[in-house]
Each structure stands twice: as C-alpha cells, then as structure tokens.
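Apart from one protein chain that is not included, each protein chain of the complex appears where it belongs.
Labels run A and B following the written order; every chain starts at residue 1.
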Amino acid sequence: MRRRTFLAAAGALAAASFRARAQVVQDIRPLVDAITGGATPDEGGIDIELPQIAENGHSVPLTVRVPSPMREDDHVRAIHVIAERNPRPAVATFELGPWSGRAEVATRIRLAGTQKVTVVAALSGNRFRIARKDILVASAACLDEGSL
Amino acid sequence: MLRAFLLLLLAASLPAGASDPPRPSPLRNGSEFQSGDVRSLQADDFANPMALWVERGRRLWSEVRNGRSCAACHGDAVRAMKGVAARYPRFDPSLGRVVDLDQRIDACEQAMTGTAFASESDDLLGLSAYIALQSRGMPLKVSIDGPARKTWEAGRDLYYTRIGQLNLACTSCHDASWGKTLLAETISQGHPTGWPAYRLEWQRPGSLERRLRACFNGVRAEMPAYGSPDLVALELYLAWRAQGLPMESPAVRR
Partner (left out) sequence: MSMLGRLSVPPSVKRGEPFAVRVIVQHPMETGFRRDYEGKVIPLHIVDRLVCRYGGRDVFRATLGSGIAANPYLVFYVVATESGPLEVEWEDDKGEVGKVSADVNVG
C-alpha cells in the first residue's frame, strides 16, 4: 500500500518537474512523506557511499548500507533512493527482509547535476531513517546531449 | 633529371622508419585518461557492461545461421581468435583492401548468411567485443608493409590535416595537448586500444568508427560515413601510432 502511494506521489512530482523542464532542486518532502505516511524519520543510521565528484552523471556508483540486526523483530523493510535534482527524483526502491541478512544494496544511478542524494530506510515496527549525501557532478545526465 | 631520379631512388631505399611522424612519448593507454571509477568499472569483469555484449558474442559465435557458424570454421574462439584483434586493421587479400575487425566480421557474416550485420548493432558489437577480448593484454601490432602502406599514408595525412569549422587536426589535441583539460575532461593520446568500448556518454557500446565520427563532429567537420575509406585509413594509422600498447578491449570510456 505504501509503495504504491510513494510511486503515485513520485509520478505527480515528476509530472510537475517535467513541465518546468529545468534541472532545479525540488522539494522532496512530499516524496518522503509518502514513504513515512507523514511521520518524521530519524536522522542518520544510513551509510551512503557515493564518490565526492562524479565525472559523468550517466553512471554513478552508489552503495547504501543500513546497520541492522535484520531479525524478524528488527529489520530493514525497504530502502528508497531520491535524487532531488533529477527530472524524476524517485530513483529506486529496494525491498528487503530478515531473509536478506544484510541491508546493503549497490547500484549505478544517473544524476542530473550536482545535488544531494537522499536515502530513506523503512524499518520494521513502522520506524524510518533518513540520510543525505552531497555529490558534485561534472557532466550531468538527462540533459539533451548529443548521442553521436 | 638524373639527380632527381637518384634522389628518389635514395629516398625509396631508406628504411620505413626513417621519416615516420613522431609518436607520443611516453605512450599512455586510453584508460590512464579516464576517472578512477571508469577504470575500476573496466577492470571488473562482471560489472563492466561490455560483459553483456561479450556474452552475446560468445553465443553468436556458436549459433548456427544459414546452416553454418563461426565455430564450424574457426573452432573454439578462445584459441582461434587469440591475438587476432591486436593485428587489425590489416590488408585482407581476399577482400583486396585494408579492413578493420568489424568489417572482417561483416565479410564473414555476409559470406555465411548473405546479409552483413548492421553498423553498431548489438550482434556486431557482441562479436567484435568477444573477439577483441581474446587479445586483451596483448600488444597492438599492425603491419603497414606492402599493400597496407598506401592506406597508412592516407591515414597519416588525414591525421595531420586541419578540418572542420574549428580547424583542428587530430594532432592538435592528441599530440600537442594530451594530458591537458578540455571542459571537464582530460585529453587522451587518442589510442584505439580499447574498442569496442562502453561509452558512458552513449550509455551503450560503440565501435572505434563511431568514436572517430564523433571526433569529426566535435571539430564541426562533416562525419565520414560508416565504412568510409577515410575512417579505416585513420584507424590503421592510429593502430600503428599505438603499437606496443596492450589491448584494453572491451573497455569503458566516459
């Protein structure tokens, strides 16, 4: 239920930003609220590994680690990645559980310019954590570049 | 008249290297001009996106098409294609001209099935990547003797010719300015050792031909068509210029 609400909110936010057609930093609070159901997440408790400078915004390595015993009664349920300056700030959602053993996901993302990347972790017991990391992007993705 | 003829004879008898154009010193491979992240991505045989195309090439090698297959003639690619990509471009007697590896693959495919692969298609890039991988780490060494010589000279001349609205020659950047910064990037020496490569800007793999066309566009010159003799001549010259450097294909580039 919550995941669909998050995606719907992300869609609305994306439509608005597409009309604006600018690589501006957006207010991602509605996105965060959709994840937490309006509750304020706890700050920190998430390790975001991103380069300080990304030469090319088309493919930036990201690793997210959320320290957690990953037990039935205390585990990470989902990791949400948000890029405030991307035309669609909702980058991805990863669903985990006690069967994961480790709340760690690595991937490669696109970044449309220098910005903060925000990660929200949803934990069992209706708890939430939030963390952010700044990254300088030398060559932005998503802009209308030539593909010669 | 006689003196001119004798001078000509003397010039023709000099060893080929006597008046060759200069090559960069020290020679630095393409990956040395990429960011640390791009270098790690290239070195990771699983995360390097080219591995997907290598896998495609591996399957195509054994795939039966029109009742035939690469494997049927060549056998196991790991053995039969070892070192092959490091000798391209080369003069192919059966085709009567200098060809690059992709053109040689296409000629085979044409002979096998009647239809060549499309330029920059996943299939052609897959086979190209798979075959080039079998030369990884081996020194690039092309022949410019005999029938290849004229093509090499045409490539050399093009390399030193100013072109486009920006009026730049290859040498202007890749000899005079390698190591310097252009916009957000470090200018490389322009070696062909990593191709086909996954270019982050394209977000897919591409051939050396595609990359060279982009260079022409970069100096606001008309891009030679795929398969143009200008491009293969330039490729041969670049391969000669890079000789001795280890092959990096299939590489990752920005």
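In this section, a residue touches a chain if its C-beta (ideal position, glycine included) is under 8 Å from a C-beta of that chain, and two chains touch if they have at least 3 such contacts.
Everything numeric in this text was worked out from a predicted model, so none of it was measured.
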item: Hidden-chain contact residue, picked from the options A:34, A:50 or A:83; value: A:83
item: Residues belonging to chain B that touch the chain removed from view; value: 46-47, 49, 51-53, 55-56, 59, 203-204
item: Residues of chain A in contact with the chain not shown; value: 3, 7, 10, 58-60, 63, 70, 81, 83, 86-102, 104-111, 141-145, 147
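Note that only the chains that are shown with their structure count from here on.
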item: Separation of chain A from chain B, taking each centre as the mean of its C-alpha atoms, in whole Å; value: 40
item: Touching residues on chain A, where the partner in the complex is chain B; value: 51, 54-56, 58-61, 138-139, 145-148
item: Chain A contact footprint on chain B (complex, rising order); value: 35, 37-38, 41, 184-185, 200-203, 210, 213-214, 217, 223, 254
